[in-house]
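One protein chain is absent from this view; the other protein chains keep their places.
Chain nomenclature is as follows: A, B and C, assigned in order of appearance, with residue numbering initiated at 1 for each chain independently.
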Amino acid sequence: MPQATGEKLWYIPDAYIPEKSSGGLTSHESVCVINTASEDALLSFTVFFEDRAPLEDILVVVPARRTKHIRTSSLAKGGASIPVGVPYAIEVRSDIKIIVQYSRLDATQAENALMSVIAYPVRSSS
Amino acid sequence: MPQATGEKLWYIPDAYIPEKSSGGLTSHESVCVINTASEDALLSFTVFFEDRAPLEDILVVVPARRTKHIRTSSLAKGGASIPVGVPYAIEVRSDIKIIVQYSRLDATQAENALMSVIAYPVRSSS
Amino acid sequence: MPQATGEKLWYIPDAYIPEKSSGGLTSHESVCVINTASEDALLSFTVFFEDRAPLEDILVVVPARRTKHIRTSSLAKGGASIPVGVPYAIEVRSDIKIIVQYSRLDATQAENALMSVIAYPVRSSS
Partner (left out) sequence: MPQATGEKLWYIPDAYIPEKSSGGLTSHESVCVINTASEDALLSFTVFFEDRAPLEDILVVVPARRTKHIRTSSLAKGGASIPVGVPYAIEVRSDIKIIVQYSRLDATQAENALMSVIAYPVRSSS
């Protein structure tokens, strides 16, 4: 039976949805997750801002033995979503171990720019 | 005698082969491996998708004391290869310790964009 | 009560403020911090150069339960700031645990280029 791999708590300090897109592609960010386990993973996102209280408990399911590339523009809770053009940061908690990578495509100019990091994992004892 | 270094299990959550290329370069991804040991490393790739079962047991050899920059478009098993334009994720298992980095060149636009990460290593006890 | 997460000491070896900007965006670097704790974090930056003594003890506060995306051009001490077009490196010390990511937007050309890394954390025993 395939087991869960990675960690349950991950952080991305530099998140930002560019305001503009030009050329053929659309500016966007993705939080990319692998769930290696034979059971679904339930993720809870917390979004940190510079000037207001965090937006908490945005839930996303990543099915067993699947990857999910989650657009940050799809993260919403009670009608509140992440504003564009505002610096923010992301915490991802999962009920089982997962692996998380963050990537941004900035298409503000006609030619796109890319950046990517493996999110920062916090080791748990369990 | 040079020893194996790194870890035996590595993950890349954000993999994607762009559909288009323009300008002088071709869009591609590379899984780049160092084998510091005096023996060959046998790698087994598992490819995770969003909407279908994983593609397992794609084998690649990295010779002793060599690097190999593996194009993901070359990964195939029984006639099945990785489709372009589809979000996926990569697991790399090796029989000896190695080090793994993932890079993508996106040449969708005339001017290219680059991203790179050291893959996420899972510590083993052996 | 939310607790501090991450590490207290982080390093970024490759820092550089590009001399020029063209197109719609300005070249810049950001040191992006998450403070998950219910108390403020006091950060002290040390800037290392290739050919002169380090610039030490530049202080920045990151409020409780907030992120802060700090432009390196804003880091100054006693009238001394970081010169453009010069290779340098950054140490970030904090009185409580934080998480740090570094990103650079290079707009030297009309079309921008991006790079980002999670800073290198040094594990502490406390």
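Methods note: a residue touches a chain if its C-beta (ideal position, glycine included) is under 8 Å from a C-beta of that chain, and two chains touch if they have at least 3 such contacts.
The structure presented is a predicted model; accordingly, all values stated were derived computationally and were not measured.
Only one of C:4, C:41, C:99 or C:117 touches the chain withheld from this view, namely C:117.
Here one chain is not drawn; of B:12, B:41 or B:115, the residue touching it is B:115. Listed by residue number, the positions of chain B touching the unshown chain are 5-6, 23-25, 30, 32-34, 36, 65-69, 99-103, 105, 110-118, 121. Interface residues of chain C facing the missing partner chain: 9, 11-14, 16, 48-51, 53-54, 87-89, 91, 104, 106, 108-111, 113-120, 122.
One rule holds in what follows: only the chains that are shown with their structure count from here on.
When chain centres are defined as mean Cα coordinates, B lies farthest from chain C.
Annotation: 22 Å between the Cα-based centres of chain A and chain B. Inter-chain spacing, taken between the CA centroids of chain B and chain C, is 31 Å. Each of the following residues of chain C touches two or more other chains: 111, 113-114.
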